[in-house]
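Complex shown without one protein chain; remaining protein chains in place.
By letter and in written order, the chains are A, B and C; residue numbering begins at 1 in each of them.
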Amino acid sequence: MNLLVLMIALPLLTAFLLSSINRISTLAARWIGPLVLLATAVIGLSVWPQLGAAPLALQWGGFQAPLGITLYADQFALLFALAMTIGTLLLWPRSAENQLRSSSLALLLAGTGSGLALSGDLFNIYVFYELMTVVSYGLIAGRGTSGSFASTLRYLVISGFGAALALAGIALVYQATGTLNLAQLAQLAPEKLNNLQGFAAFVLMLIGFGVKAELFPVNMWVPEVYATASSRVSALLAGVVSKLALLIIMRLLILVFHQPEALTVLLVLGILGVASGELAAWRARDLNRMLAFSSIGQLGVMFIALSIPGNAGIFAALAVMVHHLFLKPSMFLLAERWGGSIEKLAGAARTSPIAAALFVLLALSLIGVPPLPGFWAKLLVIMPMLALDQPLYYLAVFVMLAAASLEANYLFRVVMKLYDKQPAATSHKVHATADLATALFLGGGLIAAVFMLVPLADRLDSIAAQATDVSTYIQTVAPQQLQSGRVQ
Amino acid sequence: MDILDINIILYSAAFGLMLIGIGGIVISNHLIRIIFGIALLEAGANLLLLLSTYHEGASAPIIVDGSVPAMMADPVPQALVLTAIVIGVGILALALSLAIRVQRAYGTLDMREVRLKLEQEISENAGIEMPSSSHAPAVTTANSAAAQQESGS
Amino acid sequence: MTALDTLLLISAITVGVALLAGNWRVGGWLVTILYALQGAALLMMSGLGYSTLTVVQSSFSIEVLSEQLLWRFDALSWFFALITIGAGLFSSWFASGEWGERYRDNGGSLRLFHGALALNVFTMLVLLASGDLLTLFIGWELVSWASFLIMALAGGKAFGYAMRYISYAFAGAMALLGGLLLIYAEVGSFDFQSLKEAAPQMQASTLWLLVVLLTSGFGVKMAILPFHLWQAKAYAQTPGPGAAFLGAISSRMGLFAFIVVVVQLIGISRLVEMEIPFTFLDAQDLLAWIAVFTIIIPTYIALRQHDARRLLAWHGVGQTGYMLLGIVIANDLGSAGGLMHVFNYASYQAMLFMVVVAVIHRTGTSDLNKLGGLFTRMPLSYLAMLIGIIGLAGLPPMNGFVSKWLIYRSLIVDGSPLLFLGAVIGTLGTILSVYKLIHNIFLGQLRVEHVAVREAPLSMVIPMMALAVIVFVTGYFPGLVLDWTSAVQASIGIPVLAHHLGGVSMKGGLDMIWIVSVLLIGFGFGTLVFFLGGRSRRVHQLDNYAGGHFLTAETRYHYSDNFYPGLMHLIGPWYRNSFEWLERGVISAVDTLSTAMQGLYRNAHPSYLLLAAVVFALSWVIV
Partner (left out) sequence: MHFLELLVELLLMPILAFVIGLAMVLMMRRIGARIQRRVGPPVLQPIYDIIKLYSKDTQISHGLMHEIGIIMAVGGYIAAETLLPVPGLDGLADKGGAVTLAYMLMIPALGMALGVGQCANPNGSIGISRALTAMLAYDIPFILVIFGASYVYGTTNLAEMISIQQQQGVSSWGIVQMPLLALTALLILPAIMGKHPFEIYVAPAEIATGPMVEMSGKFMGGLFVMQCFQLYTAGVIFTTLFLGGGVYWITFLPKIFLVVAIPMSVAYLFPRYRTEDVLRLMWKWPMLLGLIGLAVVMK
């Protein structure tokens, strides 16, 4: 059962050993990374069916619950851990010059990501979160251009600020309950954290962890970073890493914080995120920045989905997250060669027809055209919101629908440019085969989702159900009754 | 001195530190001052974490040959703060090295100019002209005008 | 494998064949035969049209998100499917002849064209077969994207118009999605039946929101007044017979959905109860007045157009107003008139578009100021256009007259003179602009460059003539179509019209058999009277009296520009295209908002926001 720990340990180990392996043979250094990721993915997949029945808790270092660090793995967490490893494998950085550095950073990212997904302790989450942030600084700045340094700096300022806030939030939680183990917190939260202090802790942690999840006030870094970083890195950041940050917030919402005001804060920030993201994307003139703004909008939709109380909210958020997981990386991969100004894309469909067709498919699924999964995800979000029959939720539905029509407008402006009859002056660079292959693989995933819609929906429903019942969480982590954490 | 005053003073110290840190980030435009702000913010947060289980007169929880002290302080936040400080140091070191790189590349540490140059760079390699609103009058201080000519020439 | 399944299967095969074999010489004919097969499959279900069958279920149904999606055909969908497949058949027949070769020669991909047309027909059949609100929306989206595809085929300017269309269509679809999900929240399920029962109890405020959302959603596709700007230009730019197909049926899908949801489920009677405060109008009057203005304004815009295709496309927008007016006045005459007008309009609009495309095929231009006198060169096309414009203007021998008569008669019975007046102003405008169309193309002086023009090729003339026969026969015996419309009325639940083969049997009714036969006898007597005089001698077109000034060969006096100076002098200043101004206003509002947001992301100091959030959080703790 401790194979699961290998998912975290193995990538970290190889990351640090990489430079020494490189001294032995550069070929081994080049291929060891993907191999290790493949191994971790296989481990994860082997454990997956067994988790379907009952989630699994591991005590690190043998210390029993509230003191030691527990590792909690249910299908919900493992799904995102696997997404992290497979995502890094698919989006392996191909930058020519310092291949060694970027592959070790990628391995670190995979390791810390799966660690973050699986950890069951609040401070442990904070540590892994910080590790992941530092690694992403390395990846972004790795490009070497002065623009990447400046954007990394802006990113660092905001996420440093966010980290401090998260720490303050954790301090408040610890002061109130005396423990940081999520299971015990789940037990103590109803009476200890249900007051103002609990709500303040939640807001602080929301903003802290929201930096990576592109939450509205703290996503100012997104346009610059995605415009300067290489599109594989931005694909990783926008596609996978932002989902992990969202995973933490979902864990907190389900297990610890149950106040209704928490949901309204999420809803308001979600609406602002969608509105600002889509409107800014409407005027963007280069593809990278347009995709950055549209990812802000999409994550805004996820926050709105999260703000729906109960299982329906989690199920809707999960559906939108998985759909976005497939969609955004493949769009960023297409932006690898088409990154420049949209005007210059005129007639690009003639040089690379497959890529253009794929872009149309992705655009259709993003705006939610029926048979494609985007539509079902959007439907899942809107239906419970209308059932709640509150004015704020009606506003959210209106904003989402208006944003969808804006999306249709600017995405199809790009499509029109692609299929324009008279080509632009400069010749268009053809996509690297690896990029195109990965993008097609992810696009294929979308089309497969169209056909096996019903089983996929049931699978996601069961994952969401398993994630939301708090009692099994507490039972698996610490079967015997936990005494209060404080040592008097 | 009853227990209340100490707590009030310590908590206000923690919040004061955090507010000063945030103020540093928000108001100043100079890069190094912003990094100082982050450091102060980190310190404030760590102090807050430590204070979460502070008790007047509690001693370290070490059992010396069998004798258990009357009031033991909770060791957990101490451990947490250690890792938090380590992380803070890591981030600050990276921030400073980045600041050096930016200064070497853009020749200035003024955050507004850096942002303006970053915008120009993105627009150039994306092949679109500068968005009009970015020439807002905000960037009118004397040194930035000088920098403008210098970068313009 | 019910009849509906075979129909949808053949339609899907047509799409496949069109995409694969479109470019072959025989490809076009193959696709046309497949359309005929679809027509045969439809006729197997013809029981629906004569109300012997009520519903034909499809065996294919999927269960997703705890919702059972099912597809079925009823009389209404059968009626619309008949028109769709007919329009598809004639358009692809037209396209597979000489027009197809020339389209392929100058760069157009025939495969894509046939594929897009077949896809349009297939998605329309799927929409028509929708069994509940969710499948209705899915069908609706597919149709709007399929028509986007066929509009964007021509490239160049067509891209801009198709882009404008899809922004309108998608915004409308989002309004529709909001409306449908609002119904789901109110009623609890997507099924038609549950909405039908829940409609009476719904309180006025949600019903108003619902009606506004649904009508604007369907209105965008129907191009009724506030949303009509996209249609004329987009249809005019669609390549050749594609325009005929779109003009004939594409925007009627909006009407179909409107009938299904608003008329059948919510019910016009419910609309009548919804009062608009401070006015004596209610929802039904509002819709009627929107319909009347949709009749008048586009028709008088069409009057000023100088491109034949755009003139016809603007008429398309205008005639939708008649159908909506007929449906909204829900007495037996009005709804029969509205439904029959869908059929009539499809028949002669497709024919008129085909004639214009044939003229373009021969002369290379559709600009009314560069044509003239083609009657002597293209007599058959002239005949088709003559029958078409008599139908479009709604004059007796043709079927257009019957449906307009029904609508007028229902307005008289309903007792609303101002609506009647508006509709008549629309008809008169149509007569004027329709005469301008035929005069500028076929009558008047023949231009020097068109002397060598020959009659349109056979592959174009036959579909035109077939449509002309349909227009005349359904005009002579309107009972044929009235049977279908009464079956539809029965299935919807509106009072059924008492009719016989000749027309309407009621006090002050109409009997087209007698009227048309008397007209033909009259023409017979007219020829007798005409041949009393001596033999007439044909003279050359230059040999005419022009007030002492002799027309010479090189300067041909063909009066076509600014055709109605008197009228234009009076109503000229009324054209202030306030709707374009409205549209530009909306776009610039969104533009300024998005610049503001981009500014926010670029240089507004992000930390102010952070500061506000944090001060808020910390103050909670201290307080």
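Simple rule for what comes next: contacts are C-beta pairs under 8 Å (C-beta built on N, C-alpha and C of every residue); 3 or more make two chains touch, one makes a residue touch a chain.
If you're wondering where the values come from, they're calculated on a predicted model, not measured in any experiment.
Engineer: May I ask you to name the displayed chains that the omitted chain touches in the full complex?
Structural biologist: C
Engineer: Just one of C:Trp24, C:Tyr50 or C:Tyr557 touches the chain that is missing; which is it?
Structural biologist: The single option touching the absent chain is C:Tyr557.
Engineer: Considering the whole complex, which of C:Thr52, C:Ser66, C:Thr279 or C:Thr527 touches the chain not shown?
Structural biologist: C:Thr527
Engineer: Where the complex has a chain not shown, which of C:Arg454, C:Lys507 or C:Arg576 is the residue touching it?
Structural biologist: C:Lys507
Engineer: Under the stated touch rule, tell me which residues of chain C contact the chain that is not displayed.
Structural biologist: Considering the whole complex, chain C reaches the absent chain at 373, 375-376, 379, 382, 386, 390, 393-396, 401, 405, 408-409, 412, 415, 417, 420-421, 424-425, 428-429, 431-432, 435-436, 438-439, 442-446, 507-511, 514-515, 518-519, 521-527, 529-530, 532-539, 541, 544-547, 557-560, 563-567, 569-570.
In this section, only the chains that are shown with their structure count from here on.
Engineer: Approximately how many whole Å separate the CA-defined centres of chain A and chain C?
Structural biologist: 46
Engineer: Just give me the whole-number Å value for how far the CA centre of chain A lies from that of chain B.
Structural biologist: Whole-Å distance between the two chain centres: 25.
Engineer: Once you find the CA centre of chain B and the CA centre of chain C, what distance in Å lies between them?
Structural biologist: Computed value for the inter-centroid distance: 64 Å.
Engineer: Could you say which residues in chain A touch two or more other chains, in rising order?
Structural biologist: 161, 165, 172
Engineer: Out of chain C, which residues touch more than one other chain, so two or more?
Structural biologist: Expected reply: 595, 598, 602, 607, 610, 614, 618.
Engineer: Across the complex, what residues on chain A touch chain C?
Structural biologist: Chain A reaches chain C through residues 158, 161, 165, 172, 196-197, 199-200, 203-204, 207, 217-218, 220-223, 275-276, 279-284, 293, 364, 367, 369-371, 375-376, 379-380, 382-383, 386-387, 389, 397-398, 401-402, 404-406, 408-409, 412-413, 416, 419-421, 453-454, 457.
Engineer: Residues of chain A touching chain B in their complex?
Structural biologist: Answer in residue numbers: 67, 123, 127, 130, 133-134, 137, 141, 145-147, 149-154, 156-157, 160-161, 163-165, 167-168, 170-172, 174-175, 178, 180, 224, 227-228, 285-286, 288-289, 339-341, 343-344, 486-487.
Engineer: How about chain B: which of its residues touch chain A in the complex?
Structural biologist: Chain B reaches chain A through residues 18, 21-22, 25, 31, 34, 38, 41-42, 44-46, 48-49, 51-53, 61, 72, 74, 76-77, 80, 83-84, 87, 90-91, 94-95, 98-99, 101-102, 105-106, 114-115, 117-118, 121-122, 125-128.
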